[in-house]
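In this view, the complex is presented without one of its protein chains, the others remaining in place.
We call the chains A and B, going by the order they appear; numbering starts again at 1 in every chain.
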């Protein structure tokens, strides 16, 4: 984990290309912008080439996929691979919907993905391990989260973030855990989508995906924790507004004093 | 009306599948989540079967329909009928746009819909009665709102919610009216869409659609009224944030002391 990457990111203002979930796309765009990145969204495969050229990194989100969008994901992903631009995959609901699982497996077979970010139900499904996913939620399961994340990372030769109350980050060998956060993340739809796109922004800052992924998790989790301390009750929409504000204000020094990472 | 359904809903955390309006989808997802339901959105007909299987209820919103989406609505609706899962229809702008009216009529001919939720202009159009709808707004008309709602309910053998300053709920025979609310609902785009999806969430809690529909109307209207009392001026965006917060905090006891229902 390296909080200097936050300073680098803000100086660099990388363009993050998002093949987005239309439910959460506004939050993702504003979160990226607040953090210090430059979001761009695209829905048309004919502009894929130019979009990948101007982008620093790409985030592919399966949240509201269509056949048309899946084709675009494949083309954008391959172009990003060819250009050496990092790719993040957010496999929304692959643990609950077999069609989405097949789409994710097909994408992972035809592309190299640098980071997969999902909840326990999604990562367990991709790892081929047992879990009870529930819709877009993690669901309930018993199992060693570190083992699940590691199995998934080894299977697809990439970094994996299994996010939740504790975020587990692994490249298959190295393991980090971020214990910061707040239950309000689960109460706001799209916290995971936002994290996936913030990870993409951090991937633009350096060569070590494992470091970048951890730092993204820490910055978001710590920002949320700081914001939640100011709220007198469980207010998920006020939290979402304050969280995006905080992403533009949070400093490495502020995070250092409170981080719980192992 | 039965406020215990709110407690049941929160204990049950039902999955509500939304064929959504992309304008208001984030508010709908966050509102469902805040209330205590689990939202999922889908745009691809190939995942219809699995989506309906995991869902407790379905909400179909015509707000930004396309030919592709209409096909998906038909397939999802039929699968929901076969599986005995309740279906809510939100016929956005059918009073103003003849194409949408035909789409709604076709859907209502090929599916059984459990609850239709619309404004006066939309419900009057489906009832075959005169009204001056205006775009997405109710518009101005003269007519007995109870008669309009009842005619629509009898025509399609379902519950109807004609929402507005007073919400009229009817199954064609029984009638309820919710007088709670605030003019701020009209100032925030998507209040109706949110109500439709909250109704879908309440349908998962029991067998009496008329009771569930009334309770959904009351919970939203009372939450909005409570929130509006805290605002010193007409602030539609602050209202929207506070409303979603309130959906996660509001209790049956709080609503009981203020409800105006007949």
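Just so we're on the same page, a contact is a pair of C-beta atoms (placed from the backbone, for glycine too) under 8 Å apart; a residue touches a chain by one contact, two chains touch by 3 or more.
Just so we're clear, the structure is a prediction, and the values are computed from it rather than from any experiment.
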| item | value |
| --- | --- |
| Identified contact with the non-displayed chain, of B:8, B:24 or B:38 | B:24 |
| Residue in contact with the excluded chain [from B:146, B:189 or B:259] | B:189 |
| In chain A, positions touching the absent partner | 15, 20, 22, 25-26, 29-30, 33-34, 38-44, 46-47, 50-51, 54-55, 68, 240-245, 248-249 |
| In chain B, positions touching the absent partner | 22-24, 26-27, 63-67, 93, 96-100, 134-137, 187-190, 233-238, 240-241 |
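As a working rule, only the chains that are shown with their structure count from here on.
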| item | value |
| --- | --- |
| Whole-Å separation of chain centres (CA-atom averages), chain A against chain B | 32 |
